[in-house]
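Note that one protein chain of the assembly has been removed; the remaining protein chains are unaltered in position.
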Amino acid sequence: MTDKPRLTALRLHKALYPIWKNDPGWKGVFTTVNNNTIGNMFILGATGMFLAGGILAMLIRAQLASPRSAFMGPEVYNQIFTMHGTIMMFLFAIPFFEALTVFLLPGMLGTRDLAFPRLSSYGFWCYMIGSTIMIVSLLAGVAPDGGWFMYPPLSSSAYSAGINTDIWLLGISFIEISAIGAAVEVVVTVLRYRAVGMSLDRLPIFAWYMLVVAVMILTAFPPMILGSLILELERAFDMPFFQAENGGDSLLWQHLFWLFGHPEVYIIFLPAAGVISMILPVMARTTLLGYGWVVAAAISLAVLSFGLWVHHMFTTGIPHMGLAFFSAVSTLVAVPTGVQIFAWIGTLWKGRPELHLPMLWILGFFVTFVMGGLTGVMVAMVPFDWQAHDTYFVVAHLHYVLIGGYVFPMIAGIYYWLPVLTGRKRFFRMGETAFWLVMVGFHGTFLLLHWAGLLGMRRRIDAVEEGSGWEFINLLASISGFVLAIGFGLVILDVAVNAFVAVRGRRNPWNAGTLEWATPIPGPAYNFASIPVVTSRYPLQDNPDLPVQIARGDGFLGEPFRKRRETLAVSVSHGEPEFITVMPRNTVVPFAMAVVTSIMFMAPVFKWYWLMFVSALGVTALALLWAWSGGSRRDEGLLDAGRGVSLPTHAEVSCPPGWWGSLFLLLANSVLFGSLLFGYAFLWTVAPNWPPLRILQADILEPVAAASGAVLASAGIRLADHAIRREGTSWVGLLVSLTGLAMLGAASITVFGGTTYNAHAYDATLWVIAGYVIFHAALAGLMTLFLLFRIRAGYVSARRCGDARVVRLWTDYATLAALLGLGAAWLPGWLS
Amino acid sequence: MTDILRISLPLTVWIATFSVVYGLEGVVCSDLWTAAGLSLGQGRAALVASWIVAIALQAMVLIGLRIPRYGSSLPWVQRVSTILACVALVATVWSLMPVVTTSLCL
């Protein structure tokens, strides 16, 4: 490098850094919206939860070490194993890969931050606050105790009277907000925020995996959130969704839970597979074999995983043909898994593998995960599952899959990306010792527990009984479990020591080809001094000078003369530059909103509904503040984006990032609504004590009001949208739309009049449907009013029409939901 | 965005038809079916018919994605969407095969 580029790079850094840096001191922690900072804090938080879950695991193994070692009664033990599962699944596994993604994704894609930086902050704080609440409940002895899948009626108020279950239902729903937020963010980031020229076939493979995972989160979490919501409604207001004597069915919960719960397993596995697909080729000094096949396999795995939830319900008495469908898909899903495994082994054969520490962990993954996959195929066989279900065979299987298939690759990832995380190179060789301790400890713990399961050891029993035949296996498992814990402890210690003590390392120590290695290490707050242009999947291999070129501003947006946080949005397929996004500055609003949201979710635990109502108003106010602070009051026209290209800002395109975010949020929302309609149809066909005695009868008036409301709402917003784009009068259209939304709301309110919420599951379901429609009509109405004020304040013009497009999307959704929901509510009355 | 749709369409059609057939099996085995005066034999016929429709639909998706007019401008997307359409077709045949091989409502 000659002196001139170095000087340019330094000047550019000095110009960019003040724009992108965090607030100084402690204030910065709460106001930061930077992906590197939030990623770091997120990784620390999730590691803390891994330790908490691990401590609970040690308590479990101590309890089960021998017939004489039980030191907890079932009341305590049930809380411990419930919280072990809950913490590991919800507070460790999902947040940890989200954390890694928040940290790594902008670097891999060659962009400066994630699509919605404030959402990163909000999601992170929701997670931290929610996790703290769960841990406090455990310390206070009121932790959930119904098992991590919370089957009613055991979790209904009749059999679980305390607040334990409420904490689970509301706390987990609260934390899932952060997952949904992160998912929206990842989808929009991967689709729109990339280096120029990074077409779909040049995405780093991890980005493909995360795109798939994010869409899965958006479609898998809503059924579970709905389930939690209606179980909480049953507990609080006696709405009998799951009570057989009033037309409810506890199987409905199992369907909703596993509709989430099985995709969840692949949501956890796929990020790990993405990590392996990134690391393994680098370790083998080659490129990934069958990139297109691996992407196709990831997508197949993702969608197929939505067709096998019933394999958790093989013993619930569903007819054999129904089970057979799901058994068939359960084996089929192993095919794309096999394709990935063999693509990876083929990659090793293709290259020249070297046995660095990350590779060691990946080998640990292969051995462990293949065993877990094979036992998974075994339990996919309906007859075998009838025996193995709810025994330690399943416990062992799921630990092979989750620890082997998730934790090991994640540790490989941490070691691999440690230079990016810390800017240092590893000097201390504790990692290898830790690896062998974990391997020996893991298989010592879980291998023979398969056998204990086949000898009849059920999961969740609170003690090992004398003469049961599995005392020795459990003693061995407990001793090995502690070896495993020491191993994991050493891994964390090793990473910590290396993070704080090791010497600074050089850039790209592994000679990797992807863009996260093109920035200085650790990455500066703005990640890239200019947005790079790429021509293949491995830009650093094509052009070793790329880091220098990026640093001296040869890419796009290489000159920050507008003194604001700018990054580039590209077209979805080809990665051509489309517009400039102006990113938000540091702000405390997301943190404040997370705090108020947590109060909103926790108030119902103590039946303080007034507080819930007040904090809901607070959340609304903060959300309006959030939305208000974006945008511009003047047209900027086309701006210089560097390299001779002029582009508009995001405020002046018809589909701004907010529109894209809304689109994917509505995808999740529609899955929630779809699950609600599924629940309604399910109860009608399967639940005992149907049909209900009294069915809602709609006159002619209500359907007419709903139909005309729908027409007015969608026509009105279209009218306003057109008016805005022609600089015309828009308020007429907005008022028409508001009238329409009010009529939809009024038509839905009549449903309450014709039913009694706690009389029958039918009535309860109709209340939730009507409530959903009213909520969305009100939300669209609020957004319409917001738009009116934005227009008055001068934020909207013919060029700056994005706000109107967002409101139009939500209004259309509210209208559609109203027509579907009310149609479903009135249909039985019309038929009878 | 249309490229993303090309990639997600085939298996989305699969999960939709799979859910419909599973739902239909639930209805056939419920009281509603007998209350409507229908027999289990008719239920089996309806299930087999919906399986055949599902296969035909997937075949149409596969052919549609191969037609240049609906295909992608990126050859890579063209290839991946074809692979996924084949996967979806196999998945439809495989996962719904029990409608002809398994006893109904037992």
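Letters A and B mark the chains as written, and numbering starts fresh at 1 in each.
Keep in mind that, in the parts below, contacts are C-beta pairs under 8 Å (C-beta built on N, C-alpha and C of every residue); 3 or more make two chains touch, one makes a residue touch a chain.
The rule we apply is simple: contacts and distances are computed from a predicted model.
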Options "Cytochrome B", "Hydantoinase/oxoprolinase family protein", "Carrier domain-containing protein" or "ABC transporter permease": UniProt name of the undisplayed chain: "Cytochrome B"
Touch with the omitted chain, as defined above, among A:V382, A:L475 or A:A759: A:V382
Which residue of A:L51, A:V335 or A:V614 touches the chain not shown here: A:V335
Listed residues A:T316, A:S629 or A:S646, member touching the removed chain: A:T316
Contact set of chain B toward the excluded chain (per top definition): 94, 98, 101-103, 106
Missing-partner contacts on chain A, residue numbers: 73-75, 78, 146-147, 151, 153-154, 158-159, 244-245, 249-251, 284-286, 289-290, 293, 297, 315-317, 320, 323-324, 327-328, 331-332, 334-335, 338-343, 345-346, 348-353, 355, 363, 366-367, 370-371, 374-375, 377-378, 380-391, 448, 451, 454-463, 465, 467-473, 687-689
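Everything below uses one rule, namely that only the chains that are shown with their structure count from here on.
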CA centroid of chain A to CA centroid of chain B, Å: 28
Contact set on chain B toward chain A in their complex: 1-4, 7-8, 11-12, 14-15, 18-19, 21-23, 25-27, 29-30, 32, 72-74, 76-77, 79-80, 83-84, 87, 90-91, 94-99, 101-106
Residue ranges of chain A touching chain B (in the complex, touch as defined): 191, 199-201, 215, 292-293, 295-296, 299-300, 303-304, 306-307, 319-322, 324-325, 328-329, 332, 336, 572-574, 681-682, 684-686
